[in-house]
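See below for the structure under consideration.
In this view, the complex is presented without one of its protein chains, the others remaining in place.
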Amino acid sequence: MSRLKLGIPKGSLQEATLDLFSRAGWKITLGSRSYVPAIDDPEIECLLVRAQEMARYVESGALDAGITGHDWVVETGAAVDELSELIYAKQRLARVRWVLAVPEDSAIREARHLEGKVIATEVVHITESYLAKHGVKARVEFSWGATEVKVPQLADAIVEVTETGSSLRANRLRIVDTVLESATVFIMNRTAAAESWKREKVENLILMLQGAIAAASKVGLLLNVHRDDLPTVLAVLPALKKPTISALSDPDWVAVNTIIEEAVVRQILPKLKAAKAQGIVEYPLNKNVL
Amino acid sequence: MSRLKLGIPKGSLQEATLDLFSRAGWKITLGSRSYVPAIDDPEIECLLVRAQEMARYVESGALDAGITGHDWVVETGAAVDELSELIYAKQRLARVRWVLAVPEDSAIREARHLEGKVIATEVVHITESYLAKHGVKARVEFSWGATEVKVPQLADAIVEVTETGSSLRANRLRIVDTVLESATVFIMNRTAAAESWKREKVENLILMLQGAIAAASKVGLLLNVHRDDLPTVLAVLPALKKPTISALSDPDWVAVNTIIEEAVVRQILPKLKAAKAQGIVEYPLNKNVL
Amino acid sequence: MSRLKLGIPKGSLQEATLDLFSRAGWKITLGSRSYVPAIDDPEIECLLVRAQEMARYVESGALDAGITGHDWVVETGAAVDELSELIYAKQRLARVRWVLAVPEDSAIREARHLEGKVIATEVVHITESYLAKHGVKARVEFSWGATEVKVPQLADAIVEVTETGSSLRANRLRIVDTVLESATVFIMNRTAAAESWKREKVENLILMLQGAIAAASKVGLLLNVHRDDLPTVLAVLPALKKPTISALSDPDWVAVNTIIEEAVVRQILPKLKAAKAQGIVEYPLNKNVL
Amino acid sequence: MSRLKLGIPKGSLQEATLDLFSRAGWKITLGSRSYVPAIDDPEIECLLVRAQEMARYVESGALDAGITGHDWVVETGAAVDELSELIYAKQRLARVRWVLAVPEDSAIREARHLEGKVIATEVVHITESYLAKHGVKARVEFSWGATEVKVPQLADAIVEVTETGSSLRANRLRIVDTVLESATVFIMNRTAAAESWKREKVENLILMLQGAIAAASKVGLLLNVHRDDLPTVLAVLPALKKPTISALSDPDWVAVNTIIEEAVVRQILPKLKAAKAQGIVEYPLNKNVL
Amino acid sequence: MSRLKLGIPKGSLQEATLDLFSRAGWKITLGSRSYVPAIDDPEIECLLVRAQEMARYVESGALDAGITGHDWVVETGAAVDELSELIYAKQRLARVRWVLAVPEDSAIREARHLEGKVIATEVVHITESYLAKHGVKARVEFSWGATEVKVPQLADAIVEVTETGSSLRANRLRIVDTVLESATVFIMNRTAAAESWKREKVENLILMLQGAIAAASKVGLLLNVHRDDLPTVLAVLPALKKPTISALSDPDWVAVNTIIEEAVVRQILPKLKAAKAQGIVEYPLNKNVL
Partner (left out) sequence: MSRLKLGIPKGSLQEATLDLFSRAGWKITLGSRSYVPAIDDPEIECLLVRAQEMARYVESGALDAGITGHDWVVETGAAVDELSELIYAKQRLARVRWVLAVPEDSAIREARHLEGKVIATEVVHITESYLAKHGVKARVEFSWGATEVKVPQLADAIVEVTETGSSLRANRLRIVDTVLESATVFIMNRTAAAESWKREKVENLILMLQGAIAAASKVGLLLNVHRDDLPTVLAVLPALKKPTISALSDPDWVAVNTIIEEAVVRQILPKLKAAKAQGIVEYPLNKNVL
């Protein structure tokens, strides 16, 4: 039987990824040889690989597909297909930025001020491309971690990843510029992508992962409403979603069932009540495929 | 933009409160300055304040509204509006009692036996009111905590809070009288309550909190039943709830969807089966607004 | 009031059992006297008892009913009624096997090679029956635990319980034969089983436990489909389940609601989408009674 | 090279035993195969074995020597040599008693009241010997643990191990009689004990273990005293210990160095000060061999 | 037998106090009734009491003696004897200051700027005395804790305890003035202090506690030196300590044994080596009574 060799990111993305797969329908279990986790699908073979190394191994064919950051695809320059962004809802892993940052009181205010300076970063190639684009010469030093504490003693500036900027602020750093935006991506080896079985397997996997991601930020709403009040109730619901309206035994009343973003429920629910909806119930979803 | 200054109780109620807000649709995150938690609603500004001090700060206007115990409103004598009781379902925080308790073998059997005795308590004013009401003179000492272990070595009696009485029994104490009943309440500053924007904001907040509280003790039931058996099935369901009955493609059958207290499911479900209901499914709820 | 004396298995099955009862509608709370847990049903009195000792105490009438393994019923030879297997879904407690195992390089290849050997096991009687059945004489030693590490230094073979065999492989053991298959069972004292009140109480309990077990491996699927596409959609759904099809306000469309095994969702959902189902939603269940 | 096969007790005694060996000069390390711990002495091979099974395996020669309780030697009836009691100082493992215990309000007041009763215990043979000695017939049931919670529901009496009796009191049990006193013992296989190399190895091991045990409850005291005050100071020190008295450069003064029980320091030190001792210093010991 | 009723401070000082007693020779064990810890001295009866309440209960005679902070003696105004300061070495509990603190950018620069302001503090009486001394009128509010986060939203200034000031700085507060200096003290009831048995018991206890405190910051130094080099070596050692100099079998050499502050070893040891001391050994102490 053919099997899909799939790289799961080890480290900070690992737990969120295993949780996402679980919600999508695949149970991945770490065993005694924890780098080869078990998965309850005989058509898939998993390998835990660091996000930084994923693209390299997908490019070489050691893996057919994998989940990593767009940033590491760029940094390694690996020739792979980026099939789909995975914006893990309710997880901390939405979009991130690699930024050029300096101490709050630094004289560096824009890229050209970096001339002759020392920059510490985990993404040496991305940083060098950025400097080249701005026609600046500076020394870029590979940092093994804890980059944000290296200025000013050990470097003049850093290029570091951030989501909200709060860690940078806590270290009294100022963001000078955005060097690269990134998100988690599902990547695939180009030869494997040309095999129809592997391609279809991967597409179904992405469908389910996206279904689980979509469901995590949504809920179902059920309510009863008198036919006279139906237009008012429908006017409150988001226009894009087409609710399911079903008949009740009492012909004057209908049941409305709709899927909406959880984040808007707190605004919509008081309005639904004002519009005379009754027996309003919000229920959780596992998956949602439009 | 106007913002509602909202006090969240720090300490024993804190985790349950954050969980309740999360289920109601507001995510509150403790950050590095943990007494000013972040909330994902730009119209609200949170402050973590001890339940004991909440009423004082809502009275002074330092906060517009807050969640605390009715007991602390009484103890501090703060002039605030108690808008709504919040009986957190599935949490340990329903109603509590402040009771007068003594060692099992104490001669104190009623309030008047306290004459000339020493009473340790965290609620000095409530206790003094109680003594005054009974025309008894006794020394009331403020206790910094662990009050139930102070008798008999350090005090003759205590006034202490209890939910089930089990901690008192474990300390071999006997309850003599109930001094005050209390529950968690949503309180509001009187000036703020007169501002329409703040008032409406608070009312919507309470609507959603109560919706989440109601849902926590309820579940949805879905079942199919032949029209001939419908009266028998409906007879089993609690009379007060009006179930949603919808037509199926087979005109002889209908689907019934109803919301009931989780606690009665174990009694009702065997009867539904006996009444020939089919495909009975119980599903969880997030919110329920009647 | 009559009360059912119910034994809850202490130890490895304990947490899963408390969780199952919670999902079935009974909250069992461990208190200070942790062997007599509290249960929120005045008709039941719980006692925590080791699985190994459960059948003995149900037989003697100290308990009316209990949950234990079929293996311990056999090992103790207790005369009790095994009413129902409980295959806890999503728990690790499905079916287990007691197997005869030896070191990978042992010369023992079948039962008759055990002649004159030393066997360590927790189930001495089961093992002796097995030997008797094969006409073999060997010394069977009671093992207090950690049996799988006793070969080869302390025993020639072991009879040990296993679910997947992974612990045996990790200890470099080879399975020679299956000695007994077992599962968790609900057992009842024979005199108690003849009392109609106790019998009915136990049957309702089992109904709810099985309802919770069934729900744990299933999910609900909701979708909308044009009447023209309904046959294609129905063809995709598992044949045995009869979905609920209800009318929508738009007469050309229907809503389909069905309960399916969670494990097949990842295969069915892509096909439903191909069959033009819309607004597909998967939602979780608490209980499912067919 | 010849090696001593030594059994280390797994479970409640394990940590204290590893700590004792460490203080005696042998480092035992639990590895991936945790039942065969590594020891930094090529002449010893360790095996972790339950205390209950130790005597059986030392008798059979699977082990040359081991550490277990005297009680388990008696219970298993194993023919082994008990070489030395090990009273682990500062550990909870001094001497224990197996006692016959009943509920506080039981009518059982002495052994003969057990006639026809059910007794639960982990030491079936010891209990049966005790009954035989008293000419009483009762049913003795093997208990897998948590024996003290079995009365009165599941047994009439228990035979259980206790050190201080506090766990029995907490369970509201009354001690009727002492069935057996026990302590930790170092046991040896009789054939191995006749081999001079193994015998000497074991004796040196015991010497070091006892040296570490002795040191744990003792401390060193150093002080300076004028020759005139020496008799007063010596009168304060325990008579049995001969202190080391050494000359100082000032011929009028001497230094006294002695080893005493830590428990008496708090009584002796104020008296030494009163006797004009100066520069009194207490220092810790690792080992003490008299 | 007479017993000394001794209060042990519950809470932040608790662990350090139990550790100090253990090093002084008394083992205090928290049991199931954790407010009445066991102590291995039949002449002492312990009670865990909050530091804030200790002086009140020592004053009333509920306790004979206790350990608390000087600050709480002042705050409660209790008439007790402060017998001895206990500067727990190597613990965080040396001396502390209650300081008046304000936000970094506050206009309050000295006591008189407090006129009409709100001050939050746990020590209401100490703060009121301070204000009275400076002739200032302000509102002093009792704070239940987390005082340092109350400015500026809930108070204008605070009076809070600090050791190094780092927590205040982390909250961006500025210290305006020191209100009270405090340290841990051993206090005694005045009637009890007049009973000779109790007085002597307490004095011996303090002797041992101070002996353990002194030892914690000191070490022993042992070295050999040629008589010719002895003056140089002695010149390096702190002048106040009289080292023990003892004869060796080789009459040209002597051994020097001395007790010094651990903190100076790193300065002295290189000098001792330069002065030709040999075989220098530093060893730990348990107690040191001068």
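A, B, C, D and E label the chains in the order they appear, each numbered from 1.
Heads up, the rule we're going with is that a contact is a pair of C-beta atoms (placed from the backbone, for glycine too) under 8 Å apart; a residue touches a chain by one contact, two chains touch by 3 or more.
Here the structure is a predicted model, which is why all the values come from computation and not from measurement.
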> Missing chain touches which shown chains?
Replying inline: A, D, E
>> Going by the contact rule already stated, which one of E:Ala132, E:Leu248 or E:Leu290 would touch the omitted chain in the full complex?
In response: E:Leu248
>> For the chain left out of this view, which of E:Ala79, E:Ala132, E:Ala170 or E:Ala194 touches it?
In response: E:Ala170
>> Among D:Val58, D:Ala138 or D:Met208, exactly one should touch the missing chain; which is it?
In response: D:Met208
>> Tell me which stretches of chain D touch the chain missing from the display.
In response: 24-26, 31-32, 204, 207-208, 211, 215, 220, 242, 244-247, 254, 257, 259, 283-290
> Residue-wise, where is chain E in contact with the chain that is not depicted?
Replying inline: 166, 170, 219, 222, 224, 246-250, 255, 262-263, 265-266, 269-270, 273, 278-284
> Hey, which chain A residues sit against the chain that's not shown?
Replying inline: 10, 33, 35-36, 47, 49-50, 52-53, 56-57, 62, 141, 143-146, 149, 153-154
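Keep in mind that, in the parts below, only the chains that are shown with their structure count from here on.
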> Which chains are in contact with both chain A and chain E?
Replying inline: B
>> Can you report the angle of the rotation that maps chain B onto chain D, using C-alpha atoms only, to the nearest 5 degrees?
In response: 180
>> Using only Cα atoms to place each chain's centre, name the chain farthest from chain B.
In response: D
> If you average the CA atoms of chain B and of chain C, how many Å lie between those two points?
Replying inline: 37
> Taking each chain's centre as its mean C-alpha position, how far apart are chain C and chain D in Å?
Replying inline: 43
> Of all the residues in chain D, which ones touch at least 2 other chains?
Replying inline: none
> Which word fits the touch map of the chains here: line, ring, star, complete or other?
Replying inline: other
> Touching pairs of chains, which are they?
Replying inline: A-B, A-C, B-C, B-E, C-D, D-E
